[in-house]
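One chain of protein is taken out of this complex; the other chains stay put.
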Amino acid sequence: MNGSRAVLTRPHLVLTLAALVVAAALPFTVKNFILFQLTLAMVYAIAILGLNLLTGFNGQFSLGHSAFFAIGAYTAAIMMDRLGIAYYWTLPAAGVACFGFGFLFGLPALRLEGIYLALATFALAVATPQILKSTPLEPWTGGVQGIVILKPDAPFGLPLSSDQWLYYLTLAVVIVMFAGAANLINSRSGRAIVAIRDNPIAARAMGIDISSYKSLTFGVSAFYTGVAGALGAIVIQFVAPDSFTFAFAIGLFVGLVVGGVGSIAGALFGGLFVLFVPNIAEQVSKGLAGAVYGVILILVIYLMPSGAAGLVRLVVSKFARTTARQN
Amino acid sequence: MTSQKLGSRGLRLLTLTALGLVLGLAPALAQKKYDPGASDTEIKVGNIMPYSGPASAYGLIGKTIAAYFKKVNADGGINGRKINFISYDDAYSPPKAVEQARKLVESDEVLLIFQSLGTPSNTAIQKYMNAKKVPQLFVATGATKWGDPKNFPWTMGWQPPYQAEGRIYAAHLLEKYPNAKIGILYQNDDYGKDYVKGMKDGLGAKAATMIVSEQPYETSDPTVDSQIVNLKASGADVFFNVTTPKFAAQAIKKAAEIGWKPLHLLNNVSQSVGGVLKPAGLENSIGIVSSYYLKDATDPAWANDAGYKDWLAFMNQYFPDGDKTSSFTVYGYSVAQTLVQVLKQCGDDLTRDNVMKQAAGLKDVEFGMLLPGIKINTSATDFYPIKQMQLQRFNGERWQSIGPVMNGSLGGT
Partner (left out) sequence: MELFVHQVLAGLSTGGIYACMALAIVMIYQAIDQLNFAQGEMAMFSTFIAWQFLQWGLPYWPAFILTVAVSFVGGVVIEQVVFKPLKSAPVLSHIVVFIALFAILNSGAGFIWDYSIKSFPTPFGTTPLFGTGLISSHDAGMIAMTVILLLLLFVFFRYTRIGLAMRATAANPDSARLVGIRVGWMIALGWGMAAAIGAVAGMMIAPVVFLEPNMMLSILLYGFAGAVVGGLTSPFGAVVGGFLVGVIENLAGTFIPYVGRELKFTIALTLIVAVLTVRPSGLFGRVVVTRV
């Protein structure tokens, strides 16, 4: 019922354009450090969107997206540091590599439902740091020490700082990928994907090839998170197994729910939440930061059970009803 | 060119002018110099610690440091300036550490970042700190790579590097037990591997024959029982135990339970009597050999020691909730004292350059809770403030020194 279509009506379009204008102007009004944080929030938003495609729109529960984020990040780091390839090639490469991994993982996962799929993906999340640290792979991954990468400067000698350039790059990627996701959801494939979530038996009865769609969605979802991972690696300039623990997968999941399951725009809110709310919690109380974070989470779920997107939908529909009644 | 000779009047004029110039410049030379974070009234010191997450036990160090700076401020501050200690949580996650470091440098504009904890977090911010030319001072990890002034002139460690300690144990073994069979339990990360490297380097050519088993463990493992079983089965009669407190206690207990009594070499991260040996069982810990550079606060031998009494007074007044049995409070106290010394030496020249210069100019500095004979020394080419350690053996009640203070510097024993 929720989030089955990405609607682009007139008010939506106006809002989106306004948001884009603000976003484009930001680098000239805020400090580099805030830009860095916003860039990171956008990176997480893309990762959350990937998770959303799988869990929100296709109903496959994943607790393991930290693994795809890690694969994307390490792909970028290895390409830049060990192979000397420029950073812009790492994004599509990371995406393709993750698509492959995601698709391959999706195949055996076809047999698993709900909790059992959660465990399988959680196994993936736990295994990834261990595999990254392991000795056979150490020459490539740098083992525990990780890999340090250089931050790229703005190309063509543009008068932008490194932070500003990365912000714009990330913003561009966000626009492209979010538009792509909206396109996907509105297409026939998108409807099939959602149908599989809502009622798999009926979907099969209608002739939808469940297995292919589920595996493909896994792949696409991993693609998105992988690209986010590559971007993240470039922005932070460092990858290490400790950056991609199970706790990170949980963080992405929290961002998904808080933003709104099955909402594309909600992923942005999720990304901002995941980045900024722990900082807010820390400011409230150093010793009890975790407890404050937990309380905030509970309040958020209480006030917005369907996430930020759900709240927006509620407000908009109430507003629409009152205007309709007045007319 | 004039051939005019200076008359006595000209000479007097010249002297007066010169004098005037010198007097005029002198105040300018003695003028205060500040980099961001320093002012007439305060010095902003940044810090990143894991207050949450898997390494949250180390947060105690940050809390001890904060308490110590409170005391320093209450006693008048440093050259009249109060310390503003800004400490952020990174939950032991490198991306978060990067974010917090940037916040401290770019948003809070601290003078330096001090005692940031954890090898992954410090690795993540090292390049940034050096690029921004902000001191990354006295990092809270013993990884050997922090003493590299040529490549990273703004980064300096504090505690004895892990490899140095590993080498000290190796030297001890080669001297006293040259035919030993060594089994190693180590945490599968930077810290653990650094110790193992030190041991192997110290054993040299004999490493391959002496080391019969290496068992890694992850911090996500609930117990290390399986590894201990493997170590015993390998026939090792020396146990090199490279574990953090919780796992050290488990290892000591399990070894005793399965009746394995090797020569037990325990890394100094876990040598706290109250924090590790007591939970593990004091009788199980008899004979354990370790090495350390700080006084153990639970050792009754220091009861009348001036340095200990100062520390105890500090804890009672400024940090009464702090765990007095944990070596982390002694560690935090001592490293905070080191920073205060450096900042005092800076005088009114509180530039980042000068902070590093003073940090690299510590000569034979001693503090109350350092073991007698252990002094802090740095130079422009030596970024390892503490290199000396004291081998000690646990007798069931306290650590007893064996042998002299040993120097584990990377140049040689």
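By written order: A and B. Residues from 1 in each chain.
Keep in mind that, in the parts below, a contact is a pair of C-beta atoms (placed from the backbone, for glycine too) under 8 Å apart; a residue touches a chain by one contact, two chains touch by 3 or more.
From a predicted model like this one, the values you see are computed outputs, not experimental measurements.
Engineer: Specify the residue from the set A:Leu104, A:Ile250 or A:Leu311 that touches the hidden chain.
Structural biologist: Checking each option in A:Leu104, A:Ile250 or A:Leu311, the one touching the absent chain turns out to be A:Ile250.
Engineer: Of the listed residues A:Ala120, A:Ile149 or A:Val194, which contacts the missing chain in the full complex?
Structural biologist: With A:Ala120, A:Ile149 or A:Val194 as choices, the missing chain is touched by A:Ala120.
Engineer: Of B:Asp296, B:Asp323 or B:Asp349, which residue touches the hidden chain?
Structural biologist: Residue touching the absent chain, from the options given: B:Asp323.
Engineer: Among A:Gly84, A:Pro136 or A:Gly157, which one touches the chain that has been omitted from the display?
Structural biologist: A:Pro136
Engineer: Could you pull out which residues of subunit A are in touch with the chain that's been left out?
Structural biologist: On the subunit A side, contact with the omitted chain comes from 55, 108, 111-113, 115-116, 118-120, 122-123, 126-127, 130-131, 133-136, 201, 246, 250, 253-254, 256-258, 261, 287-295, 297-298, 301-302, 305-307.
Engineer: On subunit B, where is the contact patch with the chain that was removed from view?
Structural biologist: 52, 54, 56-57, 59-60, 188, 215-216, 218, 220-223, 225-227, 229-230, 233, 245-246, 249-250, 257-259, 275-276, 278-279, 323, 325-326
As a working rule, only the chains that are shown with their structure count from here on.
Engineer: Take the average of all CA coordinates in subunit A, do the same for subunit B, and state the distance between these two points in whole angstrom.
Structural biologist: Those two chain centres are 39 Å apart.
Engineer: So in the complex, the part of subunit A that touches subunit B is made up of which residues?
Structural biologist: Contacts found on subunit A: 31-34, 36-37, 40, 126, 130, 133, 143-146, 148, 232, 236-238, 240, 242-243, 245, 247-248, 278, 282, 286-287, 289-290.
Engineer: Using the touch definition from the top, list the residues of subunit B that touch subunit A in their complex.
Structural biologist: Of all residues in subunit B, those touching subunit A are 51-53, 87-89, 91-95, 98-99, 102-103, 106-107, 119-120, 123-124, 126-128, 188-190, 193, 218, 220.
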